[in-house]
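Note that this complex is displayed minus one protein chain, with the remaining chains in position.
Going in written order, the chains are labelled A, B and C, and every chain counts its residues from 1.
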Amino acid sequence: MTEQPGHRIWVFPSGCIPATGTGTEPEFTSREELCLLNPGPQDVTAEIEVLRDDEDPSGPFTLAVGARRVRHVRINDLFDPVPVPLGVPYGLIVRTEHPVVAQVVRTDTRRDGLTVSAMQGYGTG
Amino acid sequence: MTEQPGHRIWVFPSGCIPATGTGTEPEFTSREELCLLNPGPQDVTAEIEVLRDDEDPSGPFTLAVGARRVRHVRINDLFDPVPVPLGVPYGLIVRTEHPVVAQVVRTDTRRDGLTVSAMQGYGTG
Amino acid sequence: MTEQPGHRIWVFPSGCIPATGTGTEPEFTSREELCLLNPGPQDVTAEIEVLRDDEDPSGPFTLAVGARRVRHVRINDLFDPVPVPLGVPYGLIVRTEHPVVAQVVRTDTRRDGLTVSAMQGYGTG
Partner (left out) sequence: MTEQPGHRIWVFPSGCIPATGTGTEPEFTSREELCLLNPGPQDVTAEIEVLRDDEDPSGPFTLAVGARRVRHVRINDLFDPVPVPLGVPYGLIVRTEHPVVAQVVRTDTRRDGLTVSAMQGYGTG
């Protein structure tokens, strides 16, 4: 079996969930989504730590991704019942037992229109 | 001959084609485009798999890119007659026999104005 | 102890702080923020140089990031009392004694609506 593409550790430094939004929910709810792609033949369970600027990290939270599947999860759905507060800086460290590919996408509708930003992570391992 | 820059595998985890749009078509049609650059002296044929969150992958679909050419293709044009549904999570794995450079660009006109996001891929091989 | 994820040098070539803004401050002030994540068990002090297109670099400026913390800083707050002028090209070189992960996020409210862009850095070392 050849090594599957991806990394076992992904780090995202720039998280900040917009605190307000406009437009119909849930389509236009301001949010950040963690997007994982598992290219391999095994299911994986991601362990996710949330780092903050003024307190110790929380987690690890776990998230299952099936073999050869993607999973896109709103950060706030993931970390229930200890959600990431809105409008504050945070970061993520995502660890998996097999390589995956991860990205964070921010949707922000605080003002008119819409801005979507892809937050590329740093992968290693 | 020196090795040409790029990778033989590119992975994109965060696909989601906006389901609606505003403004004149085709210029402002909401879309995601796969952008390939083939820096080498040989034509390449990319094999593209589409991963989903709730069913098995589809493909591989094939896409030719001439020697020392770019090719930008709307995901929906590429995967006809089995198009990626709009508004659902998906990911791409792009494989080529020689190194290329790939990126996905999302154009979203669901609301007033416009937001364009470059979805950087993960490259290996 | 295993090596912590990240790099000791991060380079950002595309800085340019939008010179004007609209909407309530400070939430919608146009800005660029440097986002650092320190995954390790030691506090780090980042040394930051600002490169310009028409004069010698300034700095290094220093910025502390606690162990297992993130820190998001507006470029203009960081470089007081020698702030980066608004509306001019600049770049950053960020050096730390232990690996960290860095990203720059630009918020631009010069016009109606809002555009947020993640400026991925180049990491090495």
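Everything below uses one rule, namely that a residue touches a chain if its C-beta (ideal position, glycine included) is under 8 Å from a C-beta of that chain, and two chains touch if they have at least 3 such contacts.
Predicted model only: the values in this text are computed from it and were never measured.
**Student:** List the neighbours, among the chains on screen, of the chain that has been left out.
**Tutor:** Hidden chain, whole complex, touched shown chains: A, B, C.
**Student:** Out of B:Leu36, B:Leu51 or B:Ile75, point to the residue that touches the absent chain in the complete complex.
**Tutor:** The single option touching the absent chain is B:Leu36.
**Student:** When the complex is taken as a whole, what residues of chain C touch the one chain not shown?
**Tutor:** Touch with the absent chain occurs at residues 9, 11-16, 51-54, 56-57, 89-91, 93, 106, 108, 110-115, 117-120, 122, 124-125.
**Student:** Touching residues of chain A against the unshown chain: what are they?
**Tutor:** 112-113, 115, 120
**Student:** Contact with the hidden chain only, please: which chain B residues?
**Tutor:** Touch set of chain B with respect to the missing chain: 5-7, 23, 27-28, 33, 35-37, 39, 68-72, 100-103, 105, 109, 112-118, 120, 123.
One rule holds in what follows: only the chains that are shown with their structure count from here on.
**Student:** Could you classify the chain A-chain C contact as same or different, where same means more than half of all interface residue numbers appear on both copies?
**Tutor:** different
**Student:** Which one, A-C or B-C, has the same contacts as A-B for more than half of its contact pairs?
**Tutor:** Within A-C or B-C, the interface duplicating A-B belongs to A-C.
**Student:** Between chain A and chain C, tell me the centre distance in angstrom, where each centre is the average of that chain's C-alpha atoms.
**Tutor:** 21
**Student:** Approximately how many whole Å separate the CA-defined centres of chain B and chain C?
**Tutor:** The answer is 30 Å.
**Student:** Could you list the positions in chain C whose residues touch two or more of the other chains?
**Tutor:** Within chain C, the residues that touch at least two other chains are 112-113, 115, 120.
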